[in-house]
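Left out: one protein chain. Kept in place: all the others.
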Amino acid sequence: MDFGFSEDQDAIREAAGRLLDENATLVGAHLLLNENPDGFDGDLWSKLAEGGWLGIGIPEEYGGSGMGAVELAVLAEEIGRTLACIPFAQAMYLVAPAVVQHGSDAQKSALLPAIASGKKIVTAALSENGGIAPGVITAKVSGGLIQGVKSPVPDGGNADVALVAALDDTGQPGLYLVDLTGPGVEREALDATDRTRPMARLTFDGAPADALTGANGAAIKKLVDGAAILVAFEQIGLAGRALAVSSDYAKERKAFGRPIGGFQAIKHRLADMFAKIELARSNAFFGAWALASDDARLAEAAACARLTALDACQYAGEETIQIHGGIGITWIADPHLFVRRGWHLKALLGPAAIWRERLIQALPEGNS
Amino acid sequence: MDFGFSEDQDAIREAAGRLLDENATLVGAHLLLNENPDGFDGDLWSKLAEGGWLGIGIPEEYGGSGMGAVELAVLAEEIGRTLACIPFAQAMYLVAPAVVQHGSDAQKSALLPAIASGKKIVTAALSENGGIAPGVITAKVSGGLIQGVKSPVPDGGNADVALVAALDDTGQPGLYLVDLTGPGVEREALDATDRTRPMARLTFDGAPADALTGANGAAIKKLVDGAAILVAFEQIGLAGRALAVSSDYAKERKAFGRPIGGFQAIKHRLADMFAKIELARSNAFFGAWALASDDARLAEAAACARLTALDACQYAGEETIQIHGGIGITWIADPHLFVRRGWHLKALLGPAAIWRERLIQALPEGNS
Amino acid sequence: MDFNDTSAEADFRAKVRAWLDDNATLRDGSKTTQDTFMAHNPDQVVQAGKWQKQKADAGWAGITWPKEYGGMGGTPMQQVVWNQEEGRYRVPPFAHLVGVALVGPTLMVHGTEKQKADILPGLLAGDGIWCQLFSEPAAGSDLAGVRTRAKRDGDTWEITGQKVWTSGAHYSQHGLLLARTNPDVPKHKGMTMFIVDMNDPAIEARPITQISGAESFNEVFIDGLKVSDANRVGEVDGGWRVALTTLMNERLTLSVGRAVGGAKTEELIDLAKRVQLNGRPAIEDGEVRARIADFTARQRGLEFTSYRIMTSLSRGQEPGVEGSIGKLLLGRLRQEMSGFALELMGSSAAIADTSDAESLRWRNEYMTAPGNRVSGGADEIQRNIIAERILGMPVDIRVDKDVPFRDL
Partner (left out) sequence: MDFNDTSAEADFRAKVRAWLDDNATLRDGSKTTQDTFMAHNPDQVVQAGKWQKQKADAGWAGITWPKEYGGMGGTPMQQVVWNQEEGRYRVPPFAHLVGVALVGPTLMVHGTEKQKADILPGLLAGDGIWCQLFSEPAAGSDLAGVRTRAKRDGDTWEITGQKVWTSGAHYSQHGLLLARTNPDVPKHKGMTMFIVDMNDPAIEARPITQISGAESFNEVFIDGLKVSDANRVGEVDGGWRVALTTLMNERLTLSVGRAVGGAKTEELIDLAKRVQLNGRPAIEDGEVRARIADFTARQRGLEFTSYRIMTSLSRGQEPGVEGSIGKLLLGRLRQEMSGFALELMGSSAAIADTSDAESLRWRNEYMTAPGNRVSGGADEIQRNIIAERILGMPVDIRVDKDVPFRDL
């Protein structure tokens, strides 16, 4: 057994981390937040494409580097840590795996190289009315054309192609590729809680929808489980950054003649943040292994990773505000960036309540 | 509006508190725990009877002092505070009110003076298999004779008379007085979590059961609501004592050259205990008023008082152990007394889960 | 123990209600606004001034103020009755709160006779809005750490420095300002309090945007402000005593007026009935019911705690105990409740749907709740207060206790 990263994986972390540290700063996030809330960090995106980072989970024959889930997880944590403002998550954790697993040769050739090279922005449109469970889908595909409304869709305003969950003529859920620049598509920007990651409402009125064969309800569930594990790494990166920022502040900021980090009220809370993050990390490690090795415990692993990562992320964000005191509740300070990104990552795959239920159902004993 | 106690009520607190402080000590509780786990503090009981304290809620015409729910609440808090080991709660919060409200003249004359004078020990037998909701009752009265098993019953081994919840021939729940010293009654002592407050299983096999007319399902629910408020005062007294003991220890015990109460890890936890207790107290105050004035918001008030008192009590008990460190996990130390009494008071009227449901149903908006 | 009005209270309530009926319009709907003392635009400032004058003319403006200062000489309980009743009407924000509830009572204790005569009547009548210039970038929880410097030259003081978190500074005419006058003594002993003119060009107020997007408070830059010694409040170097009076009144105001602020659990039930969870209306889910029940029990407890404070006040006692717990528990409750409401919205928590005012409202609640936990004495400070003053725990070790301010 080896529950750590290989040297190659550590090298990936270091290289990706360096690129991200140089290009994705909190100052940059504030700028985007205030000046371009419907956009994303195009420079960083180009650099990631040039460095081959967008193809990390895509097979070599389709222009990627064909690495595995663990390598993607390493990158995800770095993206979370640096609060990178890019349309990465939906593309890499949902669209690319869906196309790799279920796409035809033609679909793969059309999309995967374009994703890996950064030429096409893609997103996944799973939510309707805030729900992501298969049961909430009402969008419908008939005769190759899709009708329905998806909201909120991350990067829905900027994406070229969306992977859309919809029902077929027989009422079965499936996944469809829809060209968002084509006919029958209306996009409306939404007021996103995390303005560094734009959200949109997509209204389909007869847009051509290209089915991914075999992407049925069970396949969607499995894709979402995999995405949950990768998002957990982003959350851990994000929460870890919040902890780092809080720790730095606690060492600098003085009250009553000494750094506030010397008061147990603060230092013990930082320790609790750390413990929650490491607990989530342990679950995420198991999740990454389960995803990479297609283990039967994937669903359980995904739920455990997501639940503990959600908790760590929310606690870290909220207490980062508190530890910063008055500064923490101002718009120009960093803490609210962590809180807002936390809600964004929660929204991608739904709140704890549905994952608790998924976990109970995934346990052999829970399935009464 | 006046949300405090009157001078008379303060005088009751002082007099009862003095009597209890002199006679109910933690040393005495340890003695009972180790040497007479099925008994109770008979000396204290006699002194309370002599002082007229057992008749505080009983009308003057039946040998009591005819005071109200607020005065009884004052006494309840003192009993909780001193961890008195006496068969008080069931008798005063459930049996006496039930007989006062629903008893015939004959029933009142037979029982109330005997309760007030301490001559008879009475208890309420509501639980079956750990449940106290009306829906769990299976004990049955037919032709004036009762069949069934009640467990756990506080003081069931020592009581002369029990107020028993049972179904009649038509399946409707009601309350019955049963002479536990008479025929058809079997008692079995149980291994109580709080050994200073004995528990028993009562098995009825054709014991004579004397119905309290009109004590139907709604009446039982209302009685239990009233009892929950009075028990909340006991819980507040208990939690307050745990806090006092913890505070004293934190001021005396030194580590790293100073009292542990000087470390924020300890002092802030004591502050949290205090806040939880005072929150419960506020709810209990409103409950006492609602009970005394028969207000329509009684059910809501009872649930709020119980929920916050349960929380305060459990937190205070568990953290009292923790603050005492190694000493806290030893049998001869005081902290576990608080924890055990806390579980006893929880058991009297059931855990938080059922009270949360009662609260939601008591809210106008919750009754969807 | 009586939850109902006494007959005297009922009479008073009837009189208040009659006057309000004649002079204001009842609100519709149950949703109260949280932020009732901030004016959000110049028009509100004007309206607030008019309403204050109208109340003053009718004798309602200073219910607990002594008659000698133009008040009604009433009881704290009458003030509570007034607050309850006024809250039912559509009235402007109470922008004069700082002046009436904090500055006025401070001047009554520490002001000179001339200051009291010159200022108090006009203050009550709405002649200008006041703000409180205590906090500084380096003086948050450690309030005595102020660095804003006041230097004396004869009968004039020259003040330079920076204040922060000053509510309403941008539309205030008057300020109560705490400055460092002696850096050679330990920090609590070298401060002095002044009345300043917020319209003086030496003062610049810049609103701060909060994480909710609102702008309630300011950074205030003071550069060479000249203040006559006649506008000093209390002794030279005795400013901390004056500040403590203001802070005590602030705690009172916060705990009586706002202990039950924020969204109500009834609104949460409302939301849970309309959204789905795991294929059913969320209100049918046991966890949702349990969470809402717990929030309700805590919220009721805070409501009744505020009644205990009122009772203490009406008995002439100081309500220290209950005030600190209300303050401590409210912020966290608001944060948890609004966070839970957002959870219930699922992925929609990440947007404020323009077609749905509710999502915006809960997000706003969630983004303003943290302010409850840091302003007016952060959670950590409240816990220290409870532990030290009520439970008698040793005070924190203070490394700066006997050190001259300039050596810190």
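Labels A, B and C are assigned to the chains in the order they are written; within every chain, residues are numbered from 1.
Heads up, the rule we're going with is that a residue touches a chain if its C-beta (ideal position, glycine included) is under 8 Å from a C-beta of that chain, and two chains touch if they have at least 3 such contacts.
Here the structure is a predicted model, which means the values were calculated and not measured.
Just so you know, the chain we are not showing touches A, B, C across the whole complex.
Listed residues A:Leu270, A:Ala299, A:Ile327 or A:Leu345: the one in touch with the omitted chain is A:Leu270.
Touching the chain that is not shown, out of B:Gly148, B:Gly350 or B:Gly366: B:Gly350 (per the contact rule at the top).
By the touch rule set out above, subunit A reaches the unshown chain at residues 1-6, 9, 70, 243, 247, 250-251, 258-259, 261-262, 264, 266-268, 270-272, 274-275, 278-280, 282-283, 285-286, 288-290, 292-293, 295, 300-301, 303-304, 307-308, 353, 355-357, 359-360, 363, 365-366, 368.
The chain not shown here touches subunit C at positions 278, 285-290, 397, 399.
Mapped onto subunit B, contacts with the missing chain fall at residues 127, 129-133, 135-136, 151-152, 190-194, 199, 254-258, 263, 265-266, 314, 318, 321-322, 325-326, 328-332, 335-336, 339, 343-344, 346-348, 350-354, 356-357.
Just so we're on the same page, only the chains that are shown with their structure count from here on.
Among the remaining chains, A is positioned farthest from subunit B, on the basis of C-alpha centroids.
Averaging Cα coordinates per chain places subunit A and subunit C 40 Å apart. The multi-chain contact residues of subunit A, meaning those touching 2 or more other chains, are 263, 265. Shared interface positions of subunit C, defined as residues touching 2 or more other chains, are 380, 383, 396.
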